[in-house]
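All protein chains of the complex are present and in place, except for one that has been dropped.
Lettered A, B, C, D and E in written order, each chain numbered from 1.
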Amino acid sequence: MRIERLTPASYRDLIQPDRVHGSLYTEPYVFEDELDKIFHRGWVFVAHESELPNVGDYVTRTVGRQHYLLVRGQDGAVNVFFNRCQHRGNLLCNKPTGTAKNFACPYHGWTFGLNGELQDVPHAGGFEKDWTKLGLEVPRSGNYRGFIFASAATDGISLDEHLGRAKELIDRACDLSPTGQLRLTAGWVRHEYAANWKMLPENDTDGYHVGFTHQSFMRAIRSQYDSFVSDEKQIKGVIRDWGNGHTEIDFAGGYTKPLEWLGSTPEKVPEYVAALEEAYGKERAEELMHLGPPHACIWPNLFLAEMNIVIFQPLAVDKSVQWHTPMLLEGAEGLDFRLLRQSEGALGPASFLVADDASIAERTQRALESGDPWCDLSRGLNREEIDARGVRSSHMTDETSNRGFWQHYLHVMGG
Amino acid sequence: MRIERLTPASYRDLIQPDRVHGSLYTEPYVFEDELDKIFHRGWVFVAHESELPNVGDYVTRTVGRQHYLLVRGQDGAVNVFFNRCQHRGNLLCNKPTGTAKNFACPYHGWTFGLNGELQDVPHAGGFEKDWTKLGLEVPRSGNYRGFIFASAATDGISLDEHLGRAKELIDRACDLSPTGQLRLTAGWVRHEYAANWKMLPENDTDGYHVGFTHQSFMRAIRSQYDSFVSDEKQIKGVIRDWGNGHTEIDFAGGYTKPLEWLGSTPEKVPEYVAALEEAYGKERAEELMHLGPPHACIWPNLFLAEMNIVIFQPLAVDKSVQWHTPMLLEGAEGLDFRLLRQSEGALGPASFLVADDASIAERTQRALESGDPWCDLSRGLNREEIDARGVRSSHMTDETSNRGFWQHYLHVMGG
Amino acid sequence: MRIERLTPASYRDLIQPDRVHGSLYTEPYVFEDELDKIFHRGWVFVAHESELPNVGDYVTRTVGRQHYLLVRGQDGAVNVFFNRCQHRGNLLCNKPTGTAKNFACPYHGWTFGLNGELQDVPHAGGFEKDWTKLGLEVPRSGNYRGFIFASAATDGISLDEHLGRAKELIDRACDLSPTGQLRLTAGWVRHEYAANWKMLPENDTDGYHVGFTHQSFMRAIRSQYDSFVSDEKQIKGVIRDWGNGHTEIDFAGGYTKPLEWLGSTPEKVPEYVAALEEAYGKERAEELMHLGPPHACIWPNLFLAEMNIVIFQPLAVDKSVQWHTPMLLEGAEGLDFRLLRQSEGALGPASFLVADDASIAERTQRALESGDPWCDLSRGLNREEIDARGVRSSHMTDETSNRGFWQHYLHVMGG
Amino acid sequence: MNTTALERPALSDAELREVTDFVYLEARLADEGRYADWEALWTDDGVYWVPRADGHDPNTHVSHIYDNRTRIATRVRQLATGYRFSQEPASPMRRLLSNVEVTRLDDGYEVGSNFMLMETVVQSTHELRLWAGRSTHRLRRVDGQLRMAYKKVVLVNGD
Amino acid sequence: MNTTALERPALSDAELREVTDFVYLEARLADEGRYADWEALWTDDGVYWVPRADGHDPNTHVSHIYDNRTRIATRVRQLATGYRFSQEPASPMRRLLSNVEVTRLDDGYEVGSNFMLMETVVQSTHELRLWAGRSTHRLRRVDGQLRMAYKKVVLVNGD
Partner (left out) sequence: MNTTALERPALSDAELREVTDFVYLEARLADEGRYADWEALWTDDGVYWVPRADGHDPNTHVSHIYDNRTRIATRVRQLATGYRFSQEPASPMRRLLSNVEVTRLDDGYEVGSNFMLMETVVQSTHELRLWAGRSTHRLRRVDGQLRMAYKKVVLVNGD
């Protein structure tokens, strides 16, 4: 089966409650449609405040085909622009990060201020348009606890509506810092997959594959391999669909000791424990040390990956990038070295874990062109629960998260 | 002329009895249409029985965008599957060949038996579907004298109908073995062409180019160069259109001595001669030694290339692979060394012959975008003969074979 | 905004008097439409007579997807063919230049004369068509002062109509030679841009960017940097729209001394001065030495780049080549060394100037996918003048040239 | 380029050959998947570092790899399980090592070299992948044998 | 890595230079299409082998090339005709040869080296093509000159 054009009706045919069709991963037209509806018109994560701490600091970033320039203005707020000169469209800034007084375009010298205003048009005698209308183009943007989101559409739902209950997940991450602030300052590792972008969030909130895809690591470190592979009931993690495409694996239930998620103990990191207690009180500090960080995908391109922050970047129907940076905590700088090394071990092309996920995604990308490629999504339909808030949860190995992803996908794509 | 969409009517316009239009080689839409109608829905050669002799032996192969997994089951029969896990679609097996007890998917550990049945779903508590309906997907397949064919369509004509009279050509190959069996065990050489796949079968059954494209080799070995180039009447080979797109150059008429096609004589290979005589009797053995192997394309992707077997693989509108392996004979192992070296000399990117064919195909691919690119196919229309069986034949240099190819193409593509 | 199909109406929407939309540089469909309407059906520059001076000399060249073969025939005239064998479409000649007695196709030996006639069909017994109808396919072509143009369309406006007033610009180049003849014999440098082809002519007739894009060179040679950047009124060059898409920057007004454009003085090149005076008289010679060469784009792919000749070659929507060769003058061979070095300094991937233009084009190509990418073209609308011939001119930094380009583009593409 | 090197005795031809042979051997063992032999080339305090780009500090920047000796061992053990799917089957690969420049250190040698590695991704895409960059090895003699105490690889395409 | 090599006298610097120069010369002659000179580097019993992958046996696996001395000569003669269309015009190409490791044999030397070759396919696509792999040369002295008795090339991208 090869589809020329998908209509909303056909998305409904291809996305069923218990399965989805492989063509959604392989059809170039679907990819173009996703860029438009999900990555351009929808809200996407673009950067974190801590990446540009001082006035004049900037970060450039690409989401889909939108090139963003984020700048810390004189007023201390972060401005979000399209990274395009308003004259003839040159990429205004071609560096990943830096600090600037203003942005002079290298093509004809038009100069824009940190707030985006057009400050200079060389040889002004030939230019009679109103400069005030030619500041940098400003997409909609918003900020939740330092996470900056943007949308290239001129209108649509608010960021608040988009995040919905997922703000709790972001809170869970930030609250691990004694000051409530994260420091995404260690840089981003690029990991390119020859696979469709949707396999990244699906895999990242798949609690079922861990004991199989990652068995080489578990064997190498003689870890919880047996429990993972053999006994379904030993697995205490919980999978959740928070709605709006936000999904989670909650590992907290599986932790037996505080700070297990840090590969540490309160005794080994007394300064951190003290700082948490001072900030939040003893009880809440203990709770935080037991809960640990979230493991959750915020639709469509942000992944709170325990002590890492991850961005998904779609490049082509069969090419994506997973970027990651360690989630460093303000007020807990003593943990940095440990977090850096934990990050390198888990994520990226040379890591012990995600290197194998990527390889499997690349295999799947190829196989999904064969035969009539339905992907089963029924796991756990028999044992899900919905709580009062409407959050759906199930056994950690269940596909509740991926079903939540696809139901929101259908909604956004025109279901 | 640049065509957006071809309808059956337009295929008829572009494929005329005496010429075809170059856009059929260069239009991406035509390529997609061919993958669907020819390589996915039609019968295609996938592998030979001798490649997986023992229980558990497997071979993976790709035709168009279909990924096949062939496995020798416990019952000794070869099973043909799509190489795709029935859970989330991972490429089940990523090795070219090997031996397995079963196939455990590395993503979540679903395990499939040699007969394709789903044998294990780890953590079964979350999965309530009927396992017996989730065995590996099975395309239609068939086997003629060890040659295994498949079709990704759920119905259509039988393999027997598809092969039609071409079975004789396969017989001619197999009969050169004293046991009637071939051994395709020497591996396949990959030869990538930056050209449309149709140029491969066209060129391979083109008897006209030999003295020109291959003149460097003929000069280097001081061979039949003069006769090939100068005197049409000296050329004794016959070209044939067997129908259904199966086409042939029959060199037998040009052989002056037995085993000439082997570059040998009966005196030099007495064991082989004896084995043939023992198997088939003296008379038939002599006949076989004179006839030699077939040189024939079995629509659409199999080429019986004298003492080689060839597969055509389309990769993109302007990218293809020609795979070859020497056709080793069961019961004539003493010929192996000679056949291996003959294969290397004739076929592959470093060969004396086909390296030049490939380069010309790549040139043609480019030129066919210029002007109004009609390709002449009229050669021999003046001297063809049709026999009682409906097989059409002509002088070896005539385009009877290529016309047969295109008429069947038109039929399949919707003429 | 992402456009599936552009109709003439939508080109009109996207090309406005004071701005154009970035999607015209990034949409694959637009690129295909341009190949058809501009590069295949329209008149394009293919080669210069001096590249193939003697009988049998040939040049091959590609424009869009048309492959041309130009040959100097026995009668001394240059014949223009499609470089495609009339048999099965092989690229007849795969060398960039050379000398031939005839063209024997390496596939089956069909042989074509220097005038394109089919001279030999090997094994003629199988071929009954009329040879005289199977000479090489001849596109329309024409020649103005040695510049050879072709069109792959069977009819349309004449070359004379196409060139229109731009013939004056070609004259201005040729007249710098004492014999009126150019020698494009130094070979062509290939400079690939990862950018849409339209950015090449736009940039090449943009007088506004010089002081900004090229400031590193100006600083390095401590040249007219200050005047260029600071004072609009010091800039004496004139920008012109000659109609039919032909556009110019005329630097003559800015030259303060004769032969400034050569980086020389009359005293240093007395032979050249004498030759000019002998050919044209003292007065005209002086005028020529003051005027200098044209800096003008002849729609769509020829650029008279002062003492260089440039070809634009579109490869893909985001890939182009700018080819250049120094414009050597017949009768002034003593200038060759200087012109070669001047060429290397200005143009090509290792040059001091155009390397930076190319990098900016590649940046712009990326940025033009972001937001709602309008490119401003209004510069100088307030101060243009139109002369009696209809030629529009303005201050050197104005976008008169680019507006002329786009108005003609709209006309050709169906405005 | 290290001026302090000038005060140390010049490198003999024999030393240059020994050091060069060592880095060739290291490359070959890695190319051929002989990881146990490769691991044995490390000193007990070995550090293997692949930063994302030049000029980074492993205390503040995340790297591709920053392995202490224990993690190097884990890496090799993982590859040996047969379930390291990103290398099942193993990529055919070869790395060219050139521009070898050796400086004497107080306790051994520092070796700068450029490399290019080509592999075929046989696990999935079957495409060619190219890596290039500059390596810095620090070698030390342990029980008479050269051993690798430090290897830093800065990729051209690491970021 | 050949332990028997240890029993033989160590390779002198002069020998290493001579062997290295030989393989550089061989590469250069091939790069520059000087095939007659290249052919003259072979011994009379030379074998040139390009298997599809490592570990193959030429008696059971088909190779890219498995040329005896006669076939090497034919190959060169074919190129010299001017009608070898896959190399008309000849590709500009250069091969980098590095990681040269030399072992002494009873009658000469075995040389391991890695290579990468880049060519421009000027005959048709004008694209770059890259090849990489490992070469094994066996050299023998004939009439005082080093000659090549065996060359095996295992490509990274041969299969």
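Assorted remarks:
Throughout what follows, contacts are C-beta pairs under 8 Å (C-beta built on N, C-alpha and C of every residue); 3 or more make two chains touch, one makes a residue touch a chain.
None of the values given here were measured: they were computed from a predicted structure.
Although one chain is omitted from the display, it touches the following shown chains in the full assembly: A, C, D, E. Within the full complex, the residue among D:D13, D:D44 or D:D143 touching the omitted chain is D:D13.
Considering the full assembly, C:A350 is the residue among C:A77, C:A124 or C:A350 that touches the omitted chain.
Along subunit E, the points of touch with the absent chain fall at residues 13, 17, 21, 24-25, 27-28, 31, 92-98, 116, 118-120, 128, 130.
Even with one chain removed from view, subunit C keeps its contact list with that chain: residues 185-190, 194, 213, 215-217, 219-221, 324-326, 336-337, 340-341, 343-345, 348-350, 352, 355-356, 358-360, 362-363, 365-366. If you put the missing chain back, the residues of subunit D touching it would be 1, 13, 16, 53-54, 96, 98-101, 112, 114-116, 130, 132-134, 155-159.
The definition used in the following text is that only the chains that are shown with their structure count from here on.
Counted as hops between touching chains, the shortest connection from subunit A to subunit E is 2. Touching subunit A and subunit B together: C, D.
Remark: among chain pairs D-E and A-D, A-D carries the greater number of C-beta contacts.
Centre to centre, using the average C-alpha position, subunit B and subunit E are separated by 33 Å.
Annotation for subunit D: residues touching 2 or more other chains are 83, 85, 123-124.
Within subunit A, residues 213, 356, 360, 363, 366 each touch two or more of the remaining chains. Contact annotation for chain pairs lists A-B, A-C, A-D, B-C, B-D, B-E, C-E, D-E, with touch applied as defined.
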